[in-house]
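A protein chain is absent from this complex, but the other protein chains hold their places.
Naming follows writing order (A, B and C), and every chain is counted from residue 1.
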Amino acid sequence: MKHNHETTITSRIRYSEVDSMGFVYYAHYCVFLEVGRTEWLRSRGFSYREMEENGFFLPVVDLKIRYHKAARYDDLIETITTAAELTKRVIRFSYRIVRERELLIEAETTHLFMNRSGRAGSLPQELFNRITRDGAI
Amino acid sequence: MKHNHETTITSRIRYSEVDSMGFVYYAHYCVFLEVGRTEWLRSRGFSYREMEENGFFLPVVDLKIRYHKAARYDDLIETITTAAELTKRVIRFSYRIVRERELLIEAETTHLFMNRSGRAGSLPQELFNRITRDGAI
Amino acid sequence: MKHNHETTITSRIRYSEVDSMGFVYYAHYCVFLEVGRTEWLRSRGFSYREMEENGFFLPVVDLKIRYHKAARYDDLIETITTAAELTKRVIRFSYRIVRERELLIEAETTHLFMNRSGRAGSLPQELFNRITRDGAI
Partner (left out) sequence: MKHNHETTITSRIRYSEVDSMGFVYYAHYCVFLEVGRTEWLRSRGFSYREMEENGFFLPVVDLKIRYHKAARYDDLIETITTAAELTKRVIRFSYRIVRERELLIEAETTHLFMNRSGRAGSLPQELFNRITRDGAI
């Protein structure tokens, strides 16, 4: 049985990220998701910065988040990212955010490959091979 | 046939809200949703600030966003909010964000009523009547 | 005696802007300053968005803020902006943020005119005349 490649990155909750209830403001988890998928791409040898410099963009077209428990200021959280779907046109990431094994967040983002002209495009075969490690995600 | 009450609030996109593609960063739409539901509550005679001061909180437990088109710096956008579901325990808001009739975003947030102790609770009948205008949403 | 032209713009504090003390997080006042100077430029017939599209940028090189009182969630605040200095190379804005005449914040930002190449430049005479209204600020 084949498991998806997953990456884990740790973040410490900043004061600026917490709301007046003392919990991370619900929008800021989007930032941890972005940090998570950037690391996933890096683990495949892609810098998202270089991708953009080369004219490939990954705008989000769909976002789903389930909030199970809330993180607090100064907590250390881990964002675990996998690619749930990967074609030449679409990439869908799946995420769990945990704090010491306790599940805080489950989320999913769907992205289109977009070129510099702002239109949805198709990833060249060579990049596709690199990003999928020849077909596997 | 009865239509849901809806509120509309206009926001101008700030420089701080735009990413390096020149579009609103995907997390910031969550802020416009929050502004939208605050206005919906205000239109029912509720200040969310007062609700919190009185010990009622509305943490988000579920978020869904579909990104159709992107807003740019200095655009004027409108956030249109309705309550899709409203019981003594749960409130689900539904949103559209538009720019001159063009649909940018569709979204939905689900909230639990929570009391000061941090546990999911039930809205008192009197508040429920006020917020629903005696049953209608 | 000649008074500087000043503009006033009202903002309502969003939930996302408040920290766990219940006050606006100190960095967010920078956003209100940016909103203030954008309105000042607009009142002179300049859209900052168009300025950037035409290749003129106004990066901040210096920032000073004095925090007198803190704004809270849902407060209405006014940002009052004047140009304290305006040459072809430098623009310095001066700000007060107030809540019902009570002074919350005093601030100052200094900006260089920068062209698309990322180097400090000089504003063309025609633009300078428009922005200063022929010499007055």
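Methods note: a residue touches a chain if its C-beta (ideal position, glycine included) is under 8 Å from a C-beta of that chain, and two chains touch if they have at least 3 such contacts.
Since the structure is predicted, the reported quantities are computational estimates derived from the model, not experimental observations.
The chain omitted from view is touched by exactly one of B:16, B:47 or B:115, namely B:16.
Touch with the chain that is not drawn comes from one residue among C:63, C:76, C:103 or C:120, which is C:63.
Among A:31, A:98 or A:127, only A:31 touches the chain that is left out of the view. Listed by residue number, the positions of subunit C touching the unshown chain are 20-21, 23, 26-28, 30-31, 34, 52, 57, 59-67, 70. Although one chain is not displayed, its contacts with subunit B can still be listed: residues 15-16, 18-22, 25, 27, 73.
Subunit A meets the missing chain through residues 14-16, 30-31, 34-35, 38, 47-49, 72-74.
One rule holds in what follows: only the chains that are shown with their structure count from here on.
One inter-chain figure worth recording: subunit B and subunit C are separated by 29 Å, centre to centre, where each centre is the mean of the chain's CA atoms.
Between subunit A and subunit B the centroid-to-centroid distance comes to 25 Å (mean Cα coordinates, whole Å). Look at where the CA atoms of subunit A average out and do the same for subunit C: the two points lie 35 Å apart.
Shared contact sites, meaning residues of subunit C that touch two or more other chains, fall at 15-16, 73.
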